[in-house]
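Here the complex is missing one protein chain, while the rest keep their positions.
Let's turn to subunit A:
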């Protein structure tokens, strides 16, 4: 870990705390690598752990072809979920607790067993899953105006901010995770639709990618963790007064209000 990378980590944390976005790291250091970016992210997580926060799970990002094209990459990225990011379905979230939030709907997985790479397949993920749960991920960029490259968003914990967790927990028996429906509403207006296959072909496949990727960093997906496998439609901007609801068919729904 270089001094410069520790500085970047501190800057990102300060931006999150003060809601003052910073300029893109890649504009200031053109030599930054993806590996540096993951190390910066890990440093931000370590700093949060030192404040007494806890890791409750992980998220996979950039799982849709559209997002990968936008950032000119051909693989996903990931971020950490911490306990202070968790919001229960139906709760109120203050819009000014974030910089420029957007929201996206995902099928959350809760693990019954650790998943240790390499060679984790989506079959292993299915077998290690206790249940799935409807979630809304609120993303936010600590980089000004979302002007991010892959390296910027990776350093910024995959641009994650909060995760809204639904109440209904469903075991996988009889569920088809590729065709499972998702309908996203803003203030009762239908905004987007999608299905499970939008996340890398199969949401459990996105989690298998994550388990194998984390192996490179000596990190394991743990029993009890909540894992978000990636958005089922494009992200939607939100403002004060908005109510967002995602309906996932037989998996139930999840709602959040912004004020």
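Keep in mind that, in the parts below, a residue touches a chain if its C-beta (ideal position, glycine included) is under 8 Å from a C-beta of that chain, and two chains touch if they have at least 3 such contacts; residues count from 1.
The rule is simple: contacts and distances are computed from a predicted model.
Per the UniProt record, the absent chain's protein name among "CoA synthetase", "4-oxalocrotonate decarboxylase", "Simple sugar transport system ATP-binding protein" or "Branched-chain amino acid ABC transporter permease" is "4-oxalocrotonate decarboxylase".
Interface note: of A:1, A:49, A:92 or A:127, the residue touching the hidden chain in the full complex is A:127.
Checked against the full complex, the candidates A:2, A:46, A:119 or A:187 give a single residue touching the omitted chain, namely A:119.
When the whole complex is considered, the residue among A:73, A:110, A:169 or A:197 that touches the unshown chain is A:197. Think of the hidden chain as still there; on subunit A it touches residues 118-119, 121-124, 126-128, 172-179, 196-197, 200-202, 205.
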